[in-house]
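Only one protein chain is missing; all other protein chains are in place.
All chains are identified by letter, namely A and B, in their written order; residue positions are counted from 1 within each chain.
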Amino acid sequence: MKNAVRLFALLAILVMALGACTPAATPTAAPEPTKAPEVAATEAPAPTDVPVEPEGPFRVAVVMPSAINDMAFSQSIYDALVRIQEEMGGPDKFEIVYSEGMFNVDDAAAAIRDYASQGFDLVIAHGSQYGSSLQEIAPDFPETSFAWGTTVDTFGQPNIFAYEAAADQGGYVNGVLAASLTKSSTIGVVGPIETGDAKLYVDGFKAGVAATNPAITVNVNYIGSFSDVALAAEAANTHIAAGADVMTGTAQMVVGAIGKADEAGALWFGTQSNQTSLAPKIVVASQVYHWEVVLSQMIELIQAGTLGGQSFSINLENGGEVIEYNPDYAVPAEVQALAETTIKGIIDGSIKTK
Amino acid sequence: MRSRLNSLIDALMPVLATLAALAVGAVMLLVLEVNPIQAYAALWDGAFGSSNAMAETLVKATPLLLVALGICIAFRGDVTNIGGEGQMIIGALLATWVGLTFTSLPGWVVVSLALLAGFLGGAVWGGIPGFLKAYFNVNEILSTVMMNAIAVQLMNFLLRGPMIDPAQAQLASKIPQTARLLEIFRLPRVGTTRLHLGALLAVGLAILVYILLWRTTLGYRIRAVGQNPHAARYAGINVKRYMVLALLLSGAFAGLAGAVQVFGVNYRMITDGSASGFTGSAGFNGIVAALFGQLHPLWSIPASILFGALLVGANKMQRVVQVPSALVIALNGLVVVFVVSSEIWRRRRQKRRLADEPASKPGPDASAPAKVTP
Partner (left out) sequence: MIADFFTITVLVGILTSGIRLATPYLFAAIGETFSQRSGVLNLGVEGQMLLGAFAAFYVSYITGNLWLAVLVAIVVGALMGLIMAFVSVNLQAQQGISGIGFYLFGLGASDLLFQKLVGTVKIANSFSPVYIPVLSEIPGLGEIIFQQNVLVYVAFALVPVAWFVLNRTTLGLKIHAAGENPAAADSLGVSIAGVRYFTIILGGILSALAGASLSIAQSNVFQQGMTSGIGFIAVALVYFGGWRPWGVLGGALLFSMVNALQLWIQVKGVGIPSDIAVMMPYVLTILVLVASVSRVRGPSALTKPFEREN
């Protein structure tokens, strides 16, 4: 009985104490819901085939698992949105808000729902682990468009776009380049866990190496973590000790491995972002994601009244994936030519990367 | 009446400490050129601003409370359990397996079985460190830390192999997740919010744990071992057995938290490769909640809500004023340090009260609230 009283008292105090610090502030918090009117303007399906020009800015919210500056997965989408913003004429025309560090699936779900209820035009769930939450939230907000990556699954819902990166394509090209440049016939790969984008890239890379020279050994190390920079570095050391003179790796913790490759003078191939700045002497090329290619298609569709139901892929053909060379590393002409024919082959379908 | 006033002031202490920590956080916000008033308004709004916000707070508090209940048992038995993360994962894996395997049984049967499986899974993952401590003198901090890491890798292995969603197994991306639970196996929710039956279950269990610890022989013995193992041994209590039991039960509640999370919120298991991707660090934060609640199962209820509110509100704060998520984490750390540091005033007041009682002449000063100068 006494406990019940204490409990109730605490709850009451808690509410009062927390409440006491806010009343003055409530008016300041108001600005966010004011955007409601223009939402109606953008989202009413266009009755004619003339796209409706939205009155306010196009509003995008993105939820991502790591930080916007991770030089990998999360940064790739944020940079793409910033590029679109520049193209569309700044924050007045294209508003971006983000939630970073949403590695926890429930937190991400809460963020997605909150953005949707605030009437954003497009809510991007940038992480394959968010799909399940999206499947649940999207039907409650039929006026809002959602995008989910990386995947191909829209759950058959009319307001979900799916997007993915054909990581295997750039991986394949990197593999061809790597196989042409190795002298020790041993290549090392450092990965996080054996799934998703990482696995796609690594498998494509291996296929590229094997197609160029089946005699080359590709050693793969998945270190079981997206954050353990030190272990990624040691995995690189292990590859070097095992005779590798060319390496690649994927996800944000590989920055540790790049340093070790640099120390040992082994060549490096990057993916997701351009990693040249991390080791200008040894980075040969990076597969860089340009999500803006598919994002701008989605935005056009949304403005024309289609809120989802389609699946997009960035790849070498549509320019969403670009092999960016390090200008300071001289790739032999015949090797570069081989890479170019490989890219052409992948685009016309004569080369299978999976 | 006086004792009620005293407990009121005691209860106020963590709240004051939280406010003090938020004041330090305000300085950090100013450095980031963010208006702290606007930021904290968003925090409040995110935690209590609407019925949905309150529901989210309770959703966040549920696994915290369940883990905290286990922590109450463990710490009362003088064993430390920092393996909540791993125990949640194992409980969730086992419960999910039940939910995906016995699809032809009635819903309530499967849900009960699954929650039981989660309870048992956590019990095993907590019981092993207990057993190793009692019979092999392996320190439980060591074994629970190691077993957290083992559980994560086990989850990764199972979700991308044996337990992978058959639909994903067909796709190139192979998202490491299980299939979704059938709709009849999901815990009922309140309205359109995510607040689920698990929250009520957790509160019910808090009462049960209170009864267990203070009204049963088992609880008495666990506490006796915790207070003084030597005396307990002389009293004829099998100290080792109760040590194992305390850790086992502690793990079981964490395991149940994992199961409830799957059946009430996520409806499937997904991994991003880390523990917190699934647990949201509830295995750690539950320890904090339990200690905020002074290792008392019933006090753990408001403590979990307070902490859950802070976590949910902080995420909203990130969304509204666009502060880096790092600030939110640092702020949580400050709150923990401030609250735990404020304990000293409560203890001092208690001591003073004890000292005053025999004197039987308590001056008005004795009951005045201690000055808090963080």
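Here is the rule we go by: contacts are C-beta pairs under 8 Å (C-beta built on N, C-alpha and C of every residue); 3 or more make two chains touch, one makes a residue touch a chain.
Only a predicted model underlies this, so the values are computations on that prediction, with no experimental measurement involved.
The omitted chain makes contact with just one of the residues B:Ile37, B:Met54, B:Leu116 or B:Ile141: B:Ile141. Touch with the chain that is not drawn comes from one residue among B:Ala11, B:Leu69, B:Val209 or B:Ile287, which is B:Ile287.
The missing chain, though absent from the display, is touched by one residue of A:Glu95, A:Glu234 or A:Glu317; that residue is A:Glu234. When the whole complex is considered, the residue among A:Gly224, A:Gly249 or A:Gly320 that touches the unshown chain is A:Gly224. Although one chain is not displayed, its contacts with chain B can still be listed: residues 28, 32, 80, 82, 132, 136-139, 141-143, 145-147, 149-150, 153-154, 156-157, 160-161, 284, 287-288, 291, 324, 326-337, 340-341, 343-344, 347. What chain A contributes to its contact with the hidden chain is residues 66-67, 69-71, 75, 188, 193-194, 219-225, 227-235, 237-239, 241-242, 252-253, 255-256, 259-260, 263, 277-279.
The rule we apply is simple: only the chains that are shown with their structure count from here on.
Centroids of chain A and chain B (each the mean of its C-alpha atoms) stand 32 Å apart.
Against chain A, the residues of chain B that register as touching in their complex are 4, 7-8, 11-12, 15-16, 19, 22, 35, 37-38, 40-42, 44-48, 56, 59-60, 152-153, 156, 160, 167, 171-177, 180, 192, 194, 210, 261, 265-268, 270-274, 276-281, 298-299, 301-302, 305-306, 309, 311-312, 315-316, 318-320, 322, 324-326, 328-329. Partner chain B is touched in their complex by these residues of chain A: 2-3, 5-7, 9-11, 13-15, 17-19, 21-22, 24-26, 28-29, 32, 61, 65, 67, 97-107, 109-111, 114-115, 127-129, 131-133, 136, 140, 150-153, 164, 168, 192-197, 199-200, 224-227, 354.
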